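The structure appears below as structure tokens.
Missing here is one protein chain; the remaining ones are kept as they sit in the complex.
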């Protein structure tokens, strides 16, 4: 079997989409069987920063052998990424993690994204065959709404500042209409995911959530990236599962928020 | 008083001169009163490497505001420097240290350089008014012999491998002729400097040696870069002096080799 | 006879057992090898070292469990592990099916817990036991066995009595006198020592103004700690005759060589695997090339060869 490894990707594009939000297109050659919800590890050049930065796959182009990634400048590592120029190379590993399940029977699907949790939902929306409604929440400026419009029946935006869409959160969008989808997929901040879980459970709608945790190995070996997963009927039957390997996507009813 | 600081220099040139030997031309704006024998500190971009790399000033162009530097790839820092492209910037500090004394009365001057100790002698040769003979020692390929020919009466080369000039060291060159200069200036490996010191002392010729030590601050504050300097008639009257501030150039008779 | 160059010998003997080469993963950074098999041929490693195993499943600490630091990282996994039964059922058969030596890292919070794990491993197809004595001893008010020479002696002695495999005791660096702990382990009957485990550290998140790790403190690992680790290996090598496994920030073959020169018979690579899952293979190759260029027949010649005869006192 050929062994996987950290590889060099060529940067085809690396540009600001908005304040502190960048998109990067990586030419990786072979994208593998990349599934929406999976992520790649990007590595810093600066030797003071050892750990990978996990970035979700926003779009895959298998033929061109490229990934589109959207990232937010949060700390020193993503700051370093903004300095990379076209044609420069970056170390990457992936695709990693489990990804969303692509249920072909679903007819009505609700996608709920918040902030930099929005990007992985785009590739997902492109692959799902049912009717998709997309609810997106941001602080100020939205991203990717144009891209979603091309593949979804409906795209609604909420911003906490009120600069775009309604003033509020995706939960406010959820209140505005009577949504009764066959399934919900969601990715975003923990608070939002918890609210989505509760909303879905009340209505008995299956939901998948993509979780975020700080990582070290990214491949399931070090156990730093765990999240609490309920593994039985008793709430005490929980175990830590690995976001990088068992996730990042989990069934909503199993995820235990504290 | 205006305060000095680490500044950004623009790289005008950074190219291989030979195997593992590079020259870099830095546009610094104001070169200050740079004196031959002084050096600059160059800093790495990689945050894992904190300490400065001291590189001697090989040539100064005050008008253009540039320094020419010659450096050898020794470890990771100089390796990093080889990757810098034209027009990129690098952090630098200087000029630092004391430099050679420019005695205008000397008529016959001997310059003895070894390896990457050769570069600082070039600016020195250009500034000295007397008759200059230059003895250069290398392992394999020579550097800068053409440049020295333009300003010196004589340039002789020795290589330990025998690929250029005579096979041997600068000490073998010294044996070949009867040199009786008014003064000797020398820069190179410790073994060579010690031999030059002994040779000069036997003949009662004043000599100045440029010493090398690992540094941290480069400005005289941390005391890591010291060398043993005799400060009185008794050999026990020695003190550690700072190569970065009191040196790197010292009178040969004061330097104590162990 | 062929004129082919003789291949330098990378094999080393550790407590009587020969390893193909002196390079192995550090416990807890490599699972039990399964996850890394997609990245490298496990059989090329000198040995496989498992994540710490306790007598019962441990859930570990809440997240965040990791923080990046300048040239290193902090972890507070808290020895999450599914317990010895699960290990014997799920992991050991996998390890056994690979042609490689195995060292099981043992976790515990009391001497009895340690002894239970080691007893369960008696006569199992395991080559070495590595006793992690950096855990706080619950019975002794949370003081780690590894930070007290007497306690280190006691736990080593009792565990050794129950062990059927050679016992390596893994030392904590959070001590005043590493030599004293090393001597205590040797006196207690250890067949070797490995060091260092992580240095205790922390990070504060200035946004929340609270410790970043849910556990407040975590273990510092990675290249940042290498100078401390190397110093401790060098000091321990002066104190004991049993073999030493060097650990701490090793990322290149040059790093590995430094530890061998300081007195390590083998080395473990931890955090560096996260930056490059194949780094151990590169280290093995680098060492082999070095021996070849330097015309050294076998790496064992270099163990401890870097010691100064006379040492100053640092101030």
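Think of it as A, B and C in the order they're written, each chain with its own count starting at 1.
Quick note on the criterion: contacts are C-beta pairs under 8 Å (C-beta built on N, C-alpha and C of every residue); 3 or more make two chains touch, one makes a residue touch a chain.
Being a predicted model, the structure only gives us computed values, none of them experimental.
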Shown chains touched by the chain that is not drawn here: A, B, C
Sole contact to the chain not displayed, among C:110, C:124, C:154 or C:174: C:174
Contact partner of the left-out chain, one of C:63, C:165 or C:215: C:215
For chain A, the residues touching the chain missing from this view: 47-48
Residues of chain B in contact with the chain not shown: 1, 3-6, 43, 47-52, 77, 93, 213-227, 239-240, 245, 258
Where the unshown chain meets chain C, residue by residue: 61, 69-72, 74, 76, 78-79, 107, 109, 134-136, 142, 147-148, 174-177, 199-204, 206, 209-211, 214-220, 222-228, 230-231, 234, 249, 254, 257-258, 261-262, 302, 305-306, 308, 311-315
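Here, only the chains that are shown with their structure count from here on.
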Closest chain to the centre of mass proxy, which here is the mean CA position: C
Centroid comparison with chain B (C-alpha atoms), farthest chain: A
Separation of mean Cα positions, chain B and chain A [Å, integer]: 56
Centre-to-centre distance between chain C and chain B (centres being mean Cα positions), rounded to whole Å: 45
Distance between chain centroids, defined by C-alpha means - chain A, chain C (Å): 36
Set of chain C residues in contact with two or more other chains: 70-71, 223
Sites on chain B at which at least two other chains make contact: 47-48
